[in-house]
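For this view, one protein chain was removed and the others were kept in their places.
Right after this comes chain A.
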Amino acid sequence: MLRIVKPKTKRAKRELEKRAPKLEENTKKLLLLHGTKVSSVLRGVLADLFHLRKAEGRAIKYSKKNDGVRPFEGGGETSLEFLSQKTDCSQFAFGSHSKKRPHNLVLGRMFDYHVYDMIEVGVERYKSLESLGGGKKASPQPGSKPCFAFIGEAFEARPEFRHLKELLVDLFRGEVIETLNLQGLDRVFLCTAAGDKVLFRHCAIRLKKSGSKVPRIELVEVGPSMDMVIRRHREPSDNLKKEAMRIMPKTTKKKVKNVSGDPLVGKVGRIYMPKQDVGEMALAKMKGLKRERREAAAARAVAADSGTEAAPSNSPKKQRTE
């Protein structure tokens, strides 16, 4: 026995429509959680990430301890997926601290409210937003579109570094825009691959006068800065990746050519004929036109003229055409 469950208020209906799968998707939301034990470093990291992403409500930070969330273990993702569904967040950052994995930060993404991919990173040498002066005049505007700069061969060669690069871009990119105001180049995320670590820096851009059209760039370090040590990572399975990377094929209405119409005349079409070589074409066989037959016919005609009592033609077949 099934019944239809409809939203009872128009507001609920609007919310459901916002969360529905669409062609052009909403900007992803980030869910910040922490586990059983958190260090002060991690608390700072999560707070800074929240500050960077909280524009337009694109980040949700939970302060309660989540014991049930264990990202890289078998059943430990159900709690994460439940929270992601409730808050409609497709990215998460989970921080936990243990002796085996100190200052552990798990960054991940969801596809259809199930875990798509994750990467576990250890945070070292962390400097917070406030300590670097990120909260003051020098800081970039909240919610502005950032630039990215990646340095290092590892970002291309090694799979986990490549994965981290993609994840960082996804985390901080924001909306995809078509028009950019050049004065609004505010911030840049600098990632350098040095050895086994990724040095993650966030800087504000200052545009200084230079002689030419292009201003001189100056970087002032603001915001969180940390050294990330990549621990574990989980890439998406191939068919899941294929499913997530699908783009809707463009179906434009096909223009019908060579058809015109008038209310008077009706529908008029144009047909273009290709060049035809009549000699080479495969037409119907006209056997009577063959040379032998023509000659035979001519001979008979001559014979018939000369002698009317002459015997009928030898050719067994009748002559139909002339």
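Everything below uses one rule, namely that contacts are C-beta pairs under 8 Å (C-beta built on N, C-alpha and C of every residue); 3 or more make two chains touch, one makes a residue touch a chain; residues count from 1.
Note that contacts and distances are computed from a predicted model.
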Hidden subunit of the complex - UniProt protein name among "Mitotic spindle checkpoint protein MAD2", "Proteasome subunit beta", "Ribosome biogenesis regulatory protein" or "C1GALT1 specific chaperone 1": "Ribosome biogenesis regulatory protein"
Absent-chain contact - pick from A:K28, A:R43 or A:R293: A:K28
Sole residue of A:E178, A:D238, A:D262 or A:D305 that reaches the chain not shown, by the stated touch rule: A:E178
Which of A:L33, A:M110 or A:L164 contacts the chain that the document leaves out: A:M110
Contact set of chain A toward the excluded chain (per top definition): 1-7, 13, 16-17, 19-23, 25-26, 28, 67-68, 90, 109-112, 116, 125, 145-156, 165-166, 169-170, 173, 176-185, 188, 190, 192-194, 199, 201, 203, 205, 207, 213-219, 221, 236, 241, 243-248
